[in-house]
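With one protein chain held back, the other chains of the complex are shown just where they sit.
Chains here go by letter, A, B and C, matching the order in which they are written, and residues are numbered from 1 within each.
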Amino acid sequence: MDETIDLGALRDSIRDVLNAECPRELIVKHAQHNDGMDRELWSKAVELGWTMLTIPEDHGGLGLGIEALAVLHEELGRAAAPLPFLSSLLAAKAISDSADAAICEAWLPRLAAGAVASLSLPMPLGSTKLSVNCVGDSLVLTGAVLNLLDGADAEILVLLAKDEHGELVRVVLDVTADGIQPARTTLWDRGRSLANLGLDGLHIPAERAWPATGAQETALANHAAIALAADSVGGQAAVLDMTIDYLKTRQQFGRPIGSFQALKHRVADHRTRFEGDIWLLRSAVSAVAGDMDHRATEASAAKALATANYVGLGRDAIQLHGGIGFTAEYPIHVFVKRALLNEQLLGNQAAHLTRAVSRIVEGAA
Amino acid sequence: MDETIDLGALRDSIRDVLNAECPRELIVKHAQHNDGMDRELWSKAVELGWTMLTIPEDHGGLGLGIEALAVLHEELGRAAAPLPFLSSLLAAKAISDSADAAICEAWLPRLAAGAVASLSLPMPLGSTKLSVNCVGDSLVLTGAVLNLLDGADAEILVLLAKDEHGELVRVVLDVTADGIQPARTTLWDRGRSLANLGLDGLHIPAERAWPATGAQETALANHAAIALAADSVGGQAAVLDMTIDYLKTRQQFGRPIGSFQALKHRVADHRTRFEGDIWLLRSAVSAVAGDMDHRATEASAAKALATANYVGLGRDAIQLHGGIGFTAEYPIHVFVKRALLNEQLLGNQAAHLTRAVSRIVEGAA
Amino acid sequence: MTAPIDSPLAAAGDLDAFRRALRGWLPKAIPHDWQERIRQGGEPAYVDVQREWYRALADAGLATAHWPSAWGGADLSLDAQIVFYSELARADAPMAVMYVVALYHMPATMFAYGTPQQRDRYLEGVRTGGVVWCQGFSEPGSGSDLASLKTRAERRGDKYIVNGQKIWSSGGQNSDFCLLLARTDSSSARKQDGISYFICDLRTPGITVRPISQPTTESEFNEIFFDDVEIPAENLIGAEGQGWQIAQTTLTTERGLLIFECVERLAQAYIRDAAAGQDTWLADPIVAHEFATFYPRIRGIQAMVAQLLSELRDDPHGGGVMATYVKLYWGPLLQDYTLFLTRAQGLAAQVFVEPQRCAGHNSGDAFVDFMWSYGWTIAGGSNEVMRNIISERFLGLPKG
Partner (left out) sequence: MTAPIDSPLAAAGDLDAFRRALRGWLPKAIPHDWQERIRQGGEPAYVDVQREWYRALADAGLATAHWPSAWGGADLSLDAQIVFYSELARADAPMAVMYVVALYHMPATMFAYGTPQQRDRYLEGVRTGGVVWCQGFSEPGSGSDLASLKTRAERRGDKYIVNGQKIWSSGGQNSDFCLLLARTDSSSARKQDGISYFICDLRTPGITVRPISQPTTESEFNEIFFDDVEIPAENLIGAEGQGWQIAQTTLTTERGLLIFECVERLAQAYIRDAAAGQDTWLADPIVAHEFATFYPRIRGIQAMVAQLLSELRDDPHGGGVMATYVKLYWGPLLQDYTLFLTRAQGLAAQVFVEPQRCAGHNSGDAFVDFMWSYGWTIAGGSNEVMRNIISERFLGLPKG
């Protein structure tokens, strides 16, 4: 299906919707008054079928690949949209990668239809404090899960647990049916939130679990890295636009401040670094889509580069805006907060750099 | 004596001499045709008594302290003078700190009179591959000494060795009399050189050794750090002057390039960082002179800051000069080479930062 | 004045004794639990703590101790003021941010340009009445280019009628009076020449103060709108058209002690941060190395500020060059350090906390401190304005 979709058209349609439904005023208001996702906006996105994008066609989705996912996240990043796509689509991928028809059939249609989901995705991969034990036909879960992205807004959780043999297992929980309550952690980036969950002997049916293979966990981490790189590319595009517009219009000393060479040169440097982020992202998307050897390297390099440059641009963009950049009413802070969070989310800078160079450094040894 | 010397007058007199005897044309020619010290210039410096500055009055010196040493090195740095004062004055201090009257009497007057000297000064302190063993009335030295600053130009070497009990010992050698030949390593900074020396059972009289206490070694490291910080402060002053002059005179697009705001702002940032280097150096000099608790912290902080900023300024100064900065005939490269060497010499950036914060980080633990 | 008997001021003649006295006095005088009260109680609690703390300082004669004795101060020497501020930092006292304009900018302006009547009334109001002042200088269209300000003051008989808008008035919502710059002559050749300087009572009809919310949720800054506001002519400071010149005095009043206090607080925060991070982020050698790189920079700014204070000791109106270098060194350092801490602390620093106000720019909440660092890099002459001044005025590079 990937071959037939027009990614440019997909991008335009997502961008048009977000321009209309998620304008800068909305994210500013959201940042002042809300915490976590915007449910009204999510409903619109669901109506438009965005939650179906990467879910296999057999299970109510459109079956699109990482190229479409990257486009979606780039546009969400450009709007700094308060929507839980990152967690929901990763959870969907985890379920769909299980290759367990019954599990897919049970959960994917719900996700395609708009159920918010979250998953645990530690970095480095594979560490968990949740244990799962077989008791008759049931599985019993005990332990703590920290920092579930959008976990307090989710209906469905895909967690990583370790069984009695020390093997990693993925399990899927239904927040309502299982009677669990992830506790919300409010973030500076109000479009997202984290949640912690403590389980003390929760029983679930055994068919809700599947082995978490290294390959699957790696693929999840690659998708997460691409999504965050794309969000950071989109966010930078927005911040650059905003900043350049401001420099063209703001007057001081009888001229637009964008005519001051010191400011111009800083913007030129940001814009140039941004170009590297864009094309490395595209290259990483191709690598992951093409299932190439170096996809982990490429995805982590793209994530490390784009998030670091997003922070670098964002911090200077406040300065370039002067006082107005330091008000809650002007949207730049929403982007800067997102930039700072993106850098830490699902593996920080050091973790992704290590992952990116491991082939080279280990190859050298 | 420190109280009676006018440091300003000392500075002026050194600067006047170096302006006349060590102009930019000389260091450019030296960098193209020579390797190590300039012997003619050294003779003039000896005539003027600069080698006597910090040697105790009892031994033919002027008995001045670290304040005068810092002034001398700042001016040598400003001229990027190809003179072995750093190594020679450190060696003199090592000998004078021995508090052994016979050793001082035997060697310090020679140093005051202009003998070039070098010493081993590892960082972190105390490591050596040279062993010393007592055989009858003699000491026998065996092992390798690496990277002796100006060692190939020196008459006198003050080395660190480990005796049979594992105790550190300082020994003093006479290159000619002891028949040794340190092998020269040519550096990019042609005003200095390094030397390696291999000893295989060299016999010297026992009275040429003294115990190397931790306090003495620390004091040597502090002096070295101050000297290099001062050299880097002086060097930055020269590079800033040169760069600002160039920006005022060089015309492009019908105006002096110093009128372009992007260049101006970069220079303003360099100049501002330089201000921190100056005053931290002054503060470190006071701490070391006043024998204060935190003198190692302060000296290493001053060295780390001034050398890093010297490199940062130097690398941008070439760019600010455009093509001319990339010619052997223009002096800026001599300073940039010195900056890069200063950062590595007698303990690199990481070593001095670790030394600077050790009180705080260990205090926290 | 003579110091109250139990005030540390009684010992101010001997710096060591003064320091000892302050160490005894401060723990009793600092508002109890002030950090927690402000975190819980928000803006009202913040104002309460400020008033309480000011009262304690004023009762001990410390609030205005740096004023001349002729005006009810204690002629406190600069060295004693340094001791005072370093002890405030050491004791982690609240910063009296609400009173900075009242204690420094307003009196400096009055000493130089006020009439005897103005001095009597307004200095006394601060000293014994705890009257709060703010500045009304910047405008939406006049930030770095302050002289282009557009707020008009038209003389009508014994009054001026003011119309216009000010912005970035720190603490405006809690202030009683405002130091106001307004244009009285739009026809002057130099835009600086048409500006006059007024004392403005913020309770005058026609004034609207609107707090501006910051990205960290507090509202420290304000817009002030003037709609046919009447200011009595006796509230003009200096002569008509002299406002720009007077404003320079206001702006350069305090170039040493306040930044000294901030720098001292950062130096102490650095040690506190090392202790707080030792089992988490500081255990990572890469992060520990980056942490170490800040130490020489902090020592550098401390040494620069010491030099600035030494220049001010020799000449209380000097230090302009050094103060400029200090500002451009300090703002970026604070910003780099607080951003470093934010990143070093990982997800922990991404979690929202109620900002700790008046704890300085090293409150311990790295994210908040990072955001507030822009107060130093943008306000009071942005980095960019400082770089212009340094390169053109100090280094002699030609104008663009």
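By our rule, a residue touches a chain if its C-beta (ideal position, glycine included) is under 8 Å from a C-beta of that chain, and two chains touch if they have at least 3 such contacts.
Bear in mind that the values here come from a model prediction, so they are computed numbers and not experimental data.
Every shown chain that the unseen chain touches in the whole complex is listed here: A, B, C. Among A:L280, A:V311, A:I324 or A:L341, the one in contact with the hidden chain is A:L280. Touching residues on chain A toward the chain that is not drawn are 244, 247-248, 255-256, 258-261, 264-265, 267-269, 271-273, 275-277, 279-280, 282-283, 298, 301-302, 304-305, 350, 353-354, 356-357, 360-361, 363-365. Mapped onto chain B, the interface with the missing chain covers residues 32, 147, 185-190, 194, 251-254, 260-263, 311, 315, 318-319, 322-323, 325-329, 333, 336-337, 340-341, 343-345, 348-350.
By the touch rule set out above, chain C reaches the unshown chain at residues 285-286, 289, 400.
Just so it is clear, only the chains that are shown with their structure count from here on.
Averaging Cα coordinates per chain places chain A and chain C 41 Å apart. Annotation for chain A: residues touching 2 or more other chains are 260-262. Counting only residues that touch two or more partner chains, chain C has 384, 387, 400.
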